[in-house]
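With one protein chain held back, the other chains of the complex are shown just where they sit.
As written, the chains take the letters A and B, and residue 1 is the first residue of each chain.
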Amino acid sequence: MELADLTAHELLELISKKEVSPQEVVKSCIDRIEKYEPKIKAYLFIRNPEEIINSVKEDEPYSAIPIAIKDNILVKGLPNTCASKILANFIAPYNATVIERLNKKSLNIIGKTNLDEFAMGSSTENSAFGPTRNPWDIERVPGGSSGGSAASVAMGSAIWALGSDTGGSIRQPASFCGVVGLKPTYGTVSRYGLVAFASSLDQIGPITKDVTDCALLYSFINGYDPNDSTSLNIEPYRYSPLKGDIKGIKIGLIRELLGEGVDPSVKKCIEDSVKIFEDLGAIIEEVSLPYISYSVPTYYILAPAEASSNLARFDGVRYGFRASGKTAEEMMSNTRGEGFGPEVKRRIMLGTYVLSAGYYEAFYLKALKFRNLIASDFRKAFERFDVLISPTSPTLPFKLGEKVENPLEMYLADICTIPINLAGLPAISIPSGFVNNLPVGLQIIGPVFSEAKLFEVAYAFEQATPFHKRRPQLGGISYGV
Amino acid sequence: MEYEVNIGIEIHAELLTKSKVFCSCPVQFGAPPNTLTCPVCLGLPGALPVLNKKAVEYAILTALALNCKINRNAIFHRKNYFYPDLPKNYQISQYDTPIGIQGYLEIETANGRKRIRIRRVHLEEDTGKLIHSGGRITGSDMSFVDFNRSGVPLLEIVSEPDISSPEEAKEYLINVRDILVFLGVCDGKMEEGSMRCEANVSIRKKGSDKLGTKTELKNINSFRAVERALQYEIERQIEIVSKGKEVVQETRHWDEKNEKTISMRSKEEAHDYRYFPEPDLVPLEIDDAWIENLRSQIPELPEEKYERYKTLGLTPYEAKLLAHDLELSIFFDKAVKLYNNPKNIANWLLVDVTKELKDRNKVITQTLLTPEIMVELLLLIDEGKISGRIAKDILPELIDKGSSPEKIIEERNLTQITDTSALLSVIEQVLKENAGVVEEYRKGKEKSFMFLVGQVMKLTKGKANPKLVNELLKKALG
Partner (left out) sequence: MLSIEEVLHIERLARLKLTDKEREMYRNQLNDVLNYAAKLDEIDTSNVPPMYHVLPVSNVLREDIPREIFSQEEALSNAPLKEGGFFVIPPILGGEE
């Protein structure tokens, strides 16, 4: 493997042993960008290579480990487009809190990655600037909405990345790109500086090559932020080396997420994973979460509703794209009509409708009640089980263009990830197998604040399997296991 | 009169917190445009609100002072509408759980005391300011936006339509304003926009218990405007209804210059604010301990002061004037502790001091007159050391320089003349020099007496004790 294919913790060890220089690591990633980025298109903005190399500080080990940031997390002085025409010329005037925390460790930001416009989508095809391709098969999508971040890690152009997850946008692309992605417990990572999509569901999280890196990166970004009223004032997670001892752990396999609509090859992968867990000493049983089947309609009422309000600020008055108009009102409507892409407009329309007079109770309020039912399903399950598992996605990575025409079909594919956001729980997706060289992700879900346990369970599985060592073949050059 | 009137008043009061309601930007009047902003109050992507504790406390204090019940579980809602001075195109406000509900305020009316019920008191954020080139909304080439005011905490106080006349409306407004000022939560300056008011007004046939169609009046910028706008609107509605037509429910703009209300009905439809609970904020749980702690901080309000001043011997008129003037009443309370004649202090404050303050366009705390100085002056008069006339003369200096009255009197030899023999010799002189007037008096012209007194005062440079002069002069004239 080349340096760009190693994990952060492996690289840090090599650097500390002086077997490799920080500059070599950074150059390896820059090299990846030069070679493969024109085809993969994971980035919307890449920092000047000279600047990236000059950002390396001898006494700051993490400055040697390039990180990619999803382009809806504000990095001061850099563009922040949210993959939308409406913010194409927007330069962030302040740092997101998570970036301030990364800056404290001198992490080296290599660039801003592509996403579905305003994080709305599951394939990164909704980007106004063109889709990102899956490094495992460039005819296929990398997943979404954090497709750029997941692809950048899979292709080695960044050692690790940050994404955001509202209905699966970290986990599903991690699954599609064969990497690890964590959606933390709601409230454990500050949302200040994350462009809001659905405020009660959004969380920022790490996308990494393995579980150890994931735990490390999470430990940097989590913790109370007084600038975010929904951030929790509790003891933050601090990293300690993972052991992976899961003997006796009770794992629940969610029945409803293995039913029809799940690709048989994905199902087989999960069944194989169950055996691996059992060999590790865990106890696995099926569990039913009856209200989970209402997750998708619940989500597709709540998320667009909040989004329709969160996106109202994009009006051409104070920043971003401005269309022409004889009056302010005309200008605002034209700006939004021209500046937003179709999926965003669709969700704004939907959200506006379900909040409007006469429909609020039937839709929005009703959805909030289902949210309660779904959350309580999980609570009951966690009385019997330590963690729950399911596929991260019911399908293998699909081909570009395959689902664009049918929004509803795209929405239905989020069935495995959405319930977790509704309940505010943490969940991690890890590589659990390959089907025709396409990655299949396993989702592990825990009760609130159980990230440490999730890391242990994920780590145990990872160390017992070869999947985390596999790398995509890019441009005919094969390498890896 | 054939018709009864129902008026409801909605007040928006800017709170005197140091920072904004959802961010730490300073609250300041008159700063250069867009110099008091941050990601939050500019509505930048990624920004989040954090609630100002003081703003909440000011809201609770006001609700308590207005006799409201406090909502123990209060949440914020988003009020969604588009307007260029609203940076997020939604306003964080309160919908069905306002901090205070079911309160009341009692006012004095021509028919005695009346209770105006208060429906709600809630907290929300203010918008930015729009300026139009040319100074008018229509016919401009462009508009300019300043977000300094965006995010300033606003208290919205809504009354029930219990007010029955423009006079009552004005009285209600003044009373609410005074409470806000006495609590220290708002400076109540309508002309500066720190307190804004809108009125809903409808009429109904006397005896009918169904409310008529109401119109909403906006752009009322002073207490006088409230009265005149309402008066105009009531008459307008009466004219419509008496012709057999119907009042249209609409918003009307008060045209101060032409003294009439103008319809603002455009092709806009009724607003659908799509209220939903603000997901970026967590609920407020207001417990008894917090409420009682705040209740104990409520200072004596005008109502209480009024009653107390009456027991001190002030007339209702005097008591009312003093009780509704925050600075003057605080001064008065301090002075009363040092001096045993409240009525005397009140009189001086309300007449002579007030005149001097008006001339200087100042409040008493902006002058150097202290309660101690005031009391010193009054004691000098009581002890006969100076005359009232002289006291009035040196008052301006006390106000502007804060000098000690005793010192002034000593230095300038202003001590009142009470020495009978000294006065007698002056009187003798005056009578000699004004023999003609003395004749007129002896013939029966009463006014001449006052002239002679005046002459004595003149000769003594005002220092003579007037009462003594009167006595001695009468004797001397026989």
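Operating definition for what follows: contacts are C-beta pairs under 8 Å (C-beta built on N, C-alpha and C of every residue); 3 or more make two chains touch, one makes a residue touch a chain.
Everything numeric here is computed off the predicted structure, so don't read it as measured data.
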Chain not shown: contacting residue from A:Ser240, A:Asn372 or A:Asn437: A:Asn372
Among A:Ala328, A:Val387, A:Leu400 or A:Leu474, residue touching the chain not depicted: A:Ala328
Residue, one of A:Tyr62, A:Trp160, A:Tyr186 or A:Phe277, that touches the chain absent here: A:Tyr186
Option touching the unshown chain, where B:Leu284, B:Leu326, B:Leu357 or B:Leu398 are the choices: B:Leu284
Residues belonging to chain B that touch the chain removed from view: 17-19, 23-27, 32-39, 42, 50-56, 75, 81-84, 89, 130-133, 137-147, 218, 251, 253, 264, 266, 268, 271-272, 274, 277, 279, 281-285
Contact set of chain A toward the excluded chain (per top definition): 89-91, 93, 186-187, 200, 226, 229-230, 232, 291, 294, 296-298, 300-301, 308, 312, 315-322, 325-334, 336-338, 340, 342, 345-346, 348-350, 352-354, 356, 363, 365-373, 375, 407-408, 411, 423-424
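Note that in this section only the chains that are shown with their structure count from here on.
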Computed distance of Cα centres, chain B from chain A, in Å: 57
Footprint of chain B on chain A - complex, ascending: 73-74, 80, 82, 87, 90, 93-94, 96, 191-196, 198-200, 226-230, 305-306, 309, 312-315, 317-319, 328-329, 332, 352, 355-357, 360, 364
Residues of chain B defined as touching chain A within the complex: 39, 42-51, 78, 80, 82, 84, 87-90, 143, 145, 147, 272, 274-276, 279-282
